[in-house]
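A protein chain is absent from this complex, but the other protein chains hold their places.
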Amino acid sequence: MSADVRLEDVWIRFGDFIAAREINIHIQGGEFFTILGPSGCGKTTLLRAVSGFLTPSEGNVLIGGTNMAGIGPNKRPTALIFQNLALFPLMTIWENITFSLEVRGASKQERRNRAEELLELIALPGQGEKMVNELSGGQKQRVAIARALCAEPEVLLLDEPLSALDLKLRQHMRTELRSIQRQVGITFIYITHDQGEALTMSDNVAVMREGVVEQISDGNSIYDEPDTAFVASFVGENNRFDGKVSSVSDGIATVDTAEGTIKARLSANTDSRVSAGDDAFVFVRPEAIQFVNGTAADNRMNTKVYHEEFEGHFWQIFLDIEKSQKRIKMSYVNDGATRVHSRGAELAIGFPAQSAIALPQGALAAE
Amino acid sequence: MIAERLQKYLVIGFVVLFFVYLFGPLIVMGITAFNTSAFPRMSPWDCFTAEWFDVLMQDARLMTGLRNSVFIGLGVVALAVPIGLAGALVLMQARPRIRPWYYTITIAPILVPGVVLGISTLLFWDRVGLLLGMGVDSIFYNGVFLTIVGQATFISAYTMLIFIARLQRFDPVLEEAALDLGASHVQAFRKVLLPFLKPAIGSAAVLAFLASFENYNTTIFTIVQSSTLTTVLASKVRYGIDPSISALAVTIVIITLVGAVMYEISQRRQARKEKAQQAVARGELKSMTKQRSFFAEPAFIMSALIVFAGLGIVYFAGTIGVDECKAIVKAEKQAQIKLRVERRQQKAMFERTAEQIGAEQPDQEDVQDEEKVKAKGTEGYEGIFAPQNLQEQAGDSGVEEEKVKAKGTEGYEGIFAPENLQDQSGSNQ
Partner (left out) sequence: MVSYWKNFFLKNGTAVALFLIISVGVWLFMMIILPQLFMLDFSIRANVPPPKFGTEEHYYTLEHYKYMLFGSAQASGTFNIIDLTVFFRTIAAAIFVTLIDLALCYPIAYYLAHVAIGGWSRLMVLSLIVPFWVNEILRAFAFKIIFGSTGVINNVLIAVGVLDSPYDFIRNDIALWAGLSYAFILLMIFPIYNAVESLDKNQIEAARDLGSSWLRIHWRIVVPHAKPGISSGCTMVFMLTAGALAAPQILGGPSSLWFTQIIYQGFNQAGNWARGSAYAIILLISCIVLVLVIMKIFKVRFGEMMK
């Protein structure tokens, strides 16, 4: 069973401080939905409003079509996996997992059977008698998931559950989480500040900044079609050029910057298109930048190599643009041919207008 | 180099002196419990005995006091532990602006002199009884009730401090997790918070009981007609001292020592367990090995054996040969007295022959007195202070100082004062 979750015009205030501002999100049943944003932007706050630990100052939370106002966390069909897991240290693993059955008064036999099933699911069979602090970090993580699943929630809420794990384990758990979600088929709302996690696991991603949802769409669109300058710079790496739009034609904006005139396409979203005379940012991904050898190209610039890094399957080069001394980053696939660039070497680069996007400066203007 | 070594010795000397100061009095008192001498003393040593423990057990007043003390102690535990727990939980939730005030008011009873707490409790419930029109036989005038309430006032602050310390290590998210999994608030409290607080509840109960058990300042005002171990003890000690009190002290010290050893053992067990768990988590250990039961710990067995062996030795050594030894000591003393009497008589004879004046009468009296004193159970000059203590009870503070001074000049003669003798015999009963 899975339920859809709907946030309607939700505002959350702490005194004068606004932690969430006019939030509208609709999450389909069975979806893996991620809320992505820098730390402190209000993700946890939003999740607590869904789980019932916090009442929104304004607006409604609907789960499965039912308005949750006045319904406490212990009565909602949600289960939360806490940022620090919050496993009960004084209980054994199986007692932890079946706590939700215990409070409903299930018999011990029933609880033990269910615990064993769930231990199978999280690949810890027969480990029910251990205490919490006899487990490694990854195992604890999985127990927390089993405990939440045992409550048979319609919506599982996960608050940065992987942040405490080391890199390898984190990547492993990503796949595992995704496969558990497919297996149980319930709605997952997943919170993270790590864009890698967001992009690899989710059906849909909401990007938040300072209590505001900037964009909601699937991972690809977030990366390729950012609606705002914040999303463009927060998700993935991007080179940013600051300038003013001189003209727009055929979906291509011409932007005057300190680095010269840059041509960039407009956003697919009509709300975030720039027009002549606007201040704008042009974003170009490092992998979109190409070497140009004499031949004419869009957005051509002369640069000097500052520094080069070898990352295995690709190279990263930091370049100083001759005209303005702005430092940009480009990356290219390691195709086997060694092309070592020494510091100070002159390089001409360019990028097609279709790979660059011009966006209104929005909230980033002041920076 | 030399200076440094000297400094080191000085420091060690200081530490040793400090511990002598700390334990010396208790050790001396402990030793006096085993001397047959009716006045608790270490030297001269008469005979080794355990009879003072019997005297202790047969002291009806003391035993009544002990029973009351235990009852009051349990009452205080029943009152102070929940109050301290609630106090700590409320502190955690209090608004930041109220918190310092709340904290100050709840902690204040620790610093308020016990005397003041006792008086205010007494007065308050007296007035409450009066307002409700209850008679003097109602609970508001009952010494045991008043004492429980009076002691719980400040003991609750102690227990609150214990709970605060423990709660500071509690992750409130755990409670939220329980709620999130469907637990009601009461279930979350009972199944998550209380188990976490269990060790603190244990410590708080023990502390509350001990603090109640040894309290005097508050109790002396609230106990009214009843008595506790400490009030009985205090009146005994003020009016005269005998080694059965030392025997009581020995008993208490031994119980405390055993408690301290047990506590240490359980602490070490806990530490060992945690270490093993971490090893399991790191994968260095396959699984937890089962810990042996507490009573099978070598340290526990050792200390139990030592205590039993000690008790056994004391018991046998104390019962076997005491009477012979006492007889010998008595004979020796009598011999000494006889010698002294003879000497005096000889001296008197010389003087008589010299001055032709009869001086035998007073000497005789002297000897009789000395024996009388011994029979009554005091020896030495300690008794001189008893009459003044009595005075202090009876007199108004203003006049008293004068009186005391007047008495004081009498010096050692005081031991032969009749009140004193009565007083001594009274407390020995």
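As written, the chain order gives the labels A and B, with residue 1 at the start of each chain.
Rule of thumb we're sticking to: contacts are C-beta pairs under 8 Å (C-beta built on N, C-alpha and C of every residue); 3 or more make two chains touch, one makes a residue touch a chain.
This one's a predicted model, so the numbers in the text were calculated from it and none came from an experiment.
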Chains still shown that are in contact with the chain withheld from the display: B
Identified contact with the non-displayed chain, of B:Cys47, B:Val144, B:Leu181 or B:Ile245: B:Ile245
Omitted-chain contact residue, chosen from B:Val70, B:Met134, B:Val173 or B:Ile220: B:Ile220
Option from B:Leu257, B:Ile306, B:Ala331 or B:Met349 whose C-beta touches the chain left out: B:Leu257
Residue of B:Val55, B:Leu74, B:Leu210 or B:Ile337 touching the missing chain in the full complex: B:Leu210
Per the touch definition above, residue among B:Phe23, B:Phe308 or B:Phe350 touching the missing chain: B:Phe23
Interface with the unshown chain - residue positions in chain B: 11, 14-15, 18-19, 21-26, 28-29, 32, 39-43, 82-83, 85-87, 89-90, 93, 95, 100, 103-117, 119-121, 123-124, 126-127, 130, 149, 152-153, 156, 161, 184-186, 188-189, 210, 213-214, 216-217, 220-221, 230, 233-234, 237-238, 241, 245-246, 248-249, 252-253, 256-257, 260, 264, 379-382, 385, 388-389, 392-398, 400-401, 404-405, 407-408
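Keep this in mind: only the chains that are shown with their structure count from here on.
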Rounded Å distance between chain A and chain B, as computed from the means of their C-alpha atoms: 66
In the complex with chain B, residue positions of chain A that touch it: 51-53, 72-75, 78-80, 82, 84, 86-90, 99-100, 102-104, 130-131, 133-136, 147-148, 150-151
Residues of chain B defined as touching chain A within the complex: 171, 173-174, 176-184, 187, 191-192, 195-196, 274, 277-278, 280-283, 287-288
